[in-house]
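In this view, the complex is presented without one of its protein chains, the others remaining in place.
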Amino acid sequence: MTSKIYAVIAGVGPGTGAAVARKFAEAYSVVLLARSAENYESLVGEINGKGGSAIGISTDVSSVESVKNAFRVIDEKFGKDASCAAAIFNAGGKFVKKPFLEQTEEEFTGVFDVNCKGGFYFSQAVLPRLLKTAEQDYKHPPTLLFTGATASVRGSASFAGFAAGKFATRALAQSLAREFGPRGVHVGHVIVDGVIDIPRTKDWLQGAGPDAKISADSISETYWYLHTQPRSAFSQEIDIRPWVEKW
Amino acid sequence: MTSKIYAVIAGVGPGTGAAVARKFAEAYSVVLLARSAENYESLVGEINGKGGSAIGISTDVSSVESVKNAFRVIDEKFGKDASCAAAIFNAGGKFVKKPFLEQTEEEFTGVFDVNCKGGFYFSQAVLPRLLKTAEQDYKHPPTLLFTGATASVRGSASFAGFAAGKFATRALAQSLAREFGPRGVHVGHVIVDGVIDIPRTKDWLQGAGPDAKISADSISETYWYLHTQPRSAFSQEIDIRPWVEKW
Amino acid sequence: MTSKIYAVIAGVGPGTGAAVARKFAEAYSVVLLARSAENYESLVGEINGKGGSAIGISTDVSSVESVKNAFRVIDEKFGKDASCAAAIFNAGGKFVKKPFLEQTEEEFTGVFDVNCKGGFYFSQAVLPRLLKTAEQDYKHPPTLLFTGATASVRGSASFAGFAAGKFATRALAQSLAREFGPRGVHVGHVIVDGVIDIPRTKDWLQGAGPDAKISADSISETYWYLHTQPRSAFSQEIDIRPWVEKW
Partner (left out) sequence: MTSKIYAVIAGVGPGTGAAVARKFAEAYSVVLLARSAENYESLVGEINGKGGSAIGISTDVSSVESVKNAFRVIDEKFGKDASCAAAIFNAGGKFVKKPFLEQTEEEFTGVFDVNCKGGFYFSQAVLPRLLKTAEQDYKHPPTLLFTGATASVRGSASFAGFAAGKFATRALAQSLAREFGPRGVHVGHVIVDGVIDIPRTKDWLQGAGPDAKISADSISETYWYLHTQPRSAFSQEIDIRPWVEKW
């Protein structure tokens, strides 16, 4: 039986998103949004197989219609009286590292379009649900979390588009925290400052010693911790990096 | 006779843009870009009438074609061997103050589209020219300046879209400084933290006492000062606010 | 029987320090440092009475001799082969709110002398112990945490001395994180941005609604969470504030 309390995670791939989904599935039904079913299918099976409750919805967060559709499906599935406990926006957008003068417009705006504009669509869809949960005085305050990166606070050569998109999303998160915090919704921004340990990065940072990459499970613990903070002690921003990372 | 050295100012209205144009016209031919001729016509007349040299080009900086066209006109007018001494990106985009859940997509992305994406088009068009000037060992290092705002460093309730756009532009400026500084181009970001004293703000801050609004001429002095810094001492970011401003 | 693994908390009063002590006492022997025995006596009794293990040592953290003495007592008590799992520096120093021109030198340097210089003495005494623990590959990486405040990141009128001291301590924490992180010690800085709910603040913020003050227990959860982060995912800085706080 699916719980009437759910968490929705946008941007489920092999790293942060999947780990967050597993973590939140220990307490809630989870809804996994990813562009292609490939990204969530086996995870949905895994969670349901272990006695949890998960559904996946193919969603392109850079399309407002696709986002709206995802929440329509959620409402159909869980009913209008279900409660959204947490929403995690982890959709990254493809970033390029390229000399500025060679970046195409699509490359420059790629991260903004998915990460910030997608975050806008997602937030507009989910915040009314979180506000409703806030009124119910549920155990943990309803939570909206955004995944940031080094580029959220630092612009770099060859990364202009990436930084522009991530700075913008940080501005969104900070603005929403100031607007919705006093209404009971906890909005947080997590700066993931390092390489995440996923299959794609298997060969990165060879020779940097043990634990030089961030385990996605550790990240998910941070998200869960933020979610469990009471409203008397909300954190808005937190950084995470491996012990050996230069910063 | 027009000088073969010019400065180009994007975003010329009654405030910062016009003041910067007047200031840089003391040393260079100036090219004024604004969406509508209304915004630059009388200023072009004024500068030319005082013995300076100014042209205006109707330009929508949120359109790559329009920006490319502006630089084609510049090249026709000044010749390919002319030098661009300074480029100021002051195009703001319309910001709205509105509860987040009532913001339309157009309202949310409005500042990004003009300020950051427009800044991208403008920078891609003008940086090759500035790099060429850098090789000529001209008196002042070629300069690319962006106009920021309080919202460049602070997200606020009801200002999510404004902050997203301005944070993004700050990321662009910072990234370009790190990429093009070592190639001789000075890229700076000016945080204008207060109300500018223009006709539209005449009735604002009544009772705040004298000089509670920023004079546009003072801002233009800052831009000029940044332009004249030698490459041994570039400033990347500077804030400007009236003495009585809370911050 | 006292555990051979201990946590040491400097600055134990009725708020953060006591709550952190209670929390860490669930896992470790705890050593409570406070200027006067009054501040820790009943808490020591409480923890020991509940089956935990606590000792108190009267310590003036602004005196290097007093800090050294505290660690001598710890070594006598636990033995040289005991492990220090965590060290929390929560000693505040008395801050004054006073027009700058009326601040005495003692008032201006008061927070620096206790918070930063005291933090220096404390860190020099405890870091060799934490480094030893790091080599033992203990369950949680050894942790050194500092309590910050709004004034850690913002200077204000009438608060020059307070801000100077807290900025300095933040610099200390950040420098230590960069130096000792790669050696396995987790150094964190917690910005407590709000009024803590303690007897002394009982009448503050009347009318601000429920949960407008930070519960010290919530703060202690944050410290514990930071302590349990694996070295692949250290947080260096986190802010905490009540949902209704302006920031």
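Observations on the structure shown:
A, B and C are the chain letters, set down in written order, and residue numbers restart from 1 in every chain.
Simple rule for what comes next: a contact is a pair of C-beta atoms (placed from the backbone, for glycine too) under 8 Å apart; a residue touches a chain by one contact, two chains touch by 3 or more.
In this text the structure is predicted, and so the values were computed from the model without any measurement.
One chain is not displayed; in the complete assembly it touches the shown chains B, C. When the omitted chain is restored, the residue from C:Ser66, C:Thr109, C:Thr201 or C:Thr228 that touches it is C:Thr109. Looking at B:Leu131, B:Ala157 or B:Ile238, the residue that reaches the missing chain in the full complex is B:Ile238. Only one residue in the set C:Gln174, C:Thr201 or C:Thr228 touches the chain that does not appear here, and it is C:Gln174. Shown as candidates are C:Tyr40, C:Phe89 or C:Phe159; the residue that touches the absent chain is C:Phe159. Residues 64, 99-101, 103, 105, 108-109, 112, 116-117, 120-121, 123-124, 127-128, 151, 154-161, 163-180 of chain C touch the missing chain (whole complex, contact as defined above). Although one chain is not drawn, its touching partners on chain B can still be listed: residues 141, 178, 181-182, 184, 186, 197, 211-215, 218-219, 221-222, 225, 228-245, 247.
What we mean here is this: only the chains that are shown with their structure count from here on.
Taken chain by chain, the contacts run in an open path, each chain touching the next and the two ends left apart.
Taking the mean of all protein Cα atoms as the centre, the chain whose own Cα mean lies nearest is A. Of all chains, the one whose Cα centroid sits at the greatest distance from that of chain C is B. Centre-to-centre separation between chain B and chain C, using Cα means, comes to 46 Å. Averaging Cα coordinates per chain places chain A and chain C 31 Å apart. The geometric centre of chain A is 34 Å away from that of chain B, both derived from CA atoms. Shared interface positions of chain B, i.e. residues touching 2 or more other chains, are not present.
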